[in-house]
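Left out: one protein chain. Kept in place: all the others.
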Amino acid sequence: MTEKILFIVFSVLAVAGGLGTITRKNVVHGLLLLVFTFLNVAAIFFLTQAYFLAVIQILVYAGAIMVLFVFVIMLLNLRTFEQEEQTHRRQRWIAAALSVLVLVEFVVVLAGVTFTSVRGGLTPETMTDLGGGTKVFGDALFNNMLLPFEVASVVLLVAMVGAIVLVKREKTAGGATRAWEPGERPTPEALEEEV
Amino acid sequence: MSDPIAQLIFLIVKAILLPVLIVLFVAFVIYFERKFAGFFQARVGPTYLGPWGSLQSFGDIFKLMSKEDVTPARADKPVFKLAPYIAFIPAFLVMAVLPFGPVGGEPNLFGYRFDYVIANFDAGLVLFLAMCALGVYGVVLAGWSSNSNYSLLGGLRAGAQMISYELAMGFSVVGVMLMAGSMSLVDIVDRQAGNFWDWYFIPQIVGAVIFFIASIAELNRTPFDLAEAEQELVAGHLTEYSGMRWGMFYFAEYVNLVVVSAIVSTLYLGGWRAPLEVLDFIPGPIWLFLKICVLIFLYMWIRWTIFRYRYNQLMSIGWKVLLPLSIANLAVTAVVVSLVG
Partner (left out) sequence: MQWPDLVPVIPELILLVAACVVLLVEPFLKTEDGRGDKTAVIAIALTGLLGALVVSLALVGQDRESFAGMLVLDDWAVFFKVLFAIGAGLVILMSPGYLEAHRRHLGEFYALVLLAVVGMDLMAAARDFILLYVALELMAISSYVLAAFFRYRVRSNESSLKYFLTGSFASAIMLYGISLVYGLAGATGYAAVGQALGGRGGSAGVLLAVFLVAVGLGFKVSAAPFHMWTPDVYQGAPTPIAAFFSVGPKTAAFAAIMAAFIVAFPGAVQEWGVFFIVLSIATMLVGNLYALVQTNVKRMLAYSSIAHAGYLLTGVGAMGWAGNSYPGHGVMVYLAAYTFMNLGAFGLLAYLKTQMPHSFDYSLKQMAGLGRRSPWAAVLLSLFLLSLTGIPGTAGFIGKFYVFSGVVWADLWWLAVIGVLLSVVSAYYYLRVIIYMFFREPEEEYEVREPISGGMAASLAVSAIATVVIGILPSWLWDSVASAFNALFD
């Protein structure tokens, strides 16, 4: 019972945080609400006794990734979107109507669905016998899920290479950095050219 | 009284008592910092309030509370007001998983079992790292919301520094995880049972040193206190704060100092365990307290002895020295652990 109440509380807070994220005009406020959402999701993981997952959720999403996000936003100095000219104003209403329609559809369909229990016979007691949730999680990650785990590391490699390709400045002979590739013409016309 | 109810009562007592004790302790840590600073600089430090000035911190708290709390007109007010709390809370959460005495076993208090930990949690070490990550927000948001250039620069410096050193910190911690075969701080202390040569600081000496250095950066203390470098940035992210809000940041810094010292002793110095088995008659919390005191002294010693690094030096130490070293340490530990068993 307590768990159910807590689950409802955290879910409502998480959804509220999510709504706040997309409605704030101030980007940093939006991001903070997103962090708030992540923390509530972590709390729900705690409730389901997935402690490791909960902590990782905080460490990776609420911590590392969001700090970088906040950084970028601050450095870009995107204070608000208010000055931005709103385009496609009329589309907004159509989009809103469609979104509501999709939401209703999902709710109706998913309300009638019975989800299969995927616990595989794991209860808090058997988890303790197996050496705790963290150990169970690790066993799954490094046995059944080994290949996706390894492929994910390649995805990270690609992300790193990509970041370097896209932002690294090239050094000239004198050691100064320049924003242009050797010989690339910095005229606006050249930039607009077909590639 | 049945056992679950007793455990619940114990839990409430622990959850209230531990933060209170730490807050009290922090008041004296601040006093000692000032006293040591005086000592290192051939001054006397605080002397007026209480015997040898030992109640100075309490006076300061009253002073700060009675001061006007200024919020800059163009500041982002909600964030500006929230930031001190964000800096303050994560440090306390780590205490929940910190064992300060034996856990489990026979009934030891009024016929009930009293665990010297608030939550025996099998990912406690990761929780510590997560809370470090959250702690960055306090500083970064304080810097941003003040709407002042000094603050913003200070906040960004602190944020960049903390996420850089967090990596080295995380990697060096994994060595301990591998040796203990667990991420639970309780288990990690249990695996270090025995005499002081069984503690992890001997096999993990590289990791321990890296962790210690990185923790100085995490704590924003000299020689890595670039965020508050007063010659360049006034007071960094704290520039616009005053009164009790400033006090909360100041306080959070010292709570963090205590918590990090406790984590270092737990990971590398046997936690609450006595250095020699014959000394086991002295209770665990006292040993932990002594270790924390020694480490805090070490942090203060470093702070008042070594000069501040330049920002690029700081970054190259983090990325080019500590991070590769910690990865090498992890690799060697992993190989050795898998070979030895």
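Worth pointing out:
First chain written, first letter: the chains are A and B, and each begins at residue 1.
Heads up, the rule we're going with is that contacts are C-beta pairs under 8 Å (C-beta built on N, C-alpha and C of every residue); 3 or more make two chains touch, one makes a residue touch a chain.
This structure is a prediction, so every number in the text was calculated from the model and none was measured.
In the whole complex the chain that is left out makes contact with A.
Along chain A, the points of touch with the absent chain fall at residues 105-106, 109-110, 112-113, 115-118, 142-148, 151-152, 154-155, 157-159, 161-162, 164-167, 170-173, 179-184, 186, 190-195.
We adopt the following convention: only the chains that are shown with their structure count from here on.
Mean C-alpha positions place chain A and chain B at a centre distance of 29 Å. Touching chain B in their complex are the following residues of chain A: 26, 28-29, 32, 35, 51-52, 55-56, 58-59, 62-64, 67-68, 70-71, 74-75, 132-135.
Residues 76, 78-79, 82, 121-123, 126-127, 129-134, 136-137, 140-141, 144, 152, 155-156, 159-160, 163, 166, 183-184 of chain B are the ones touching chain A in the complex.
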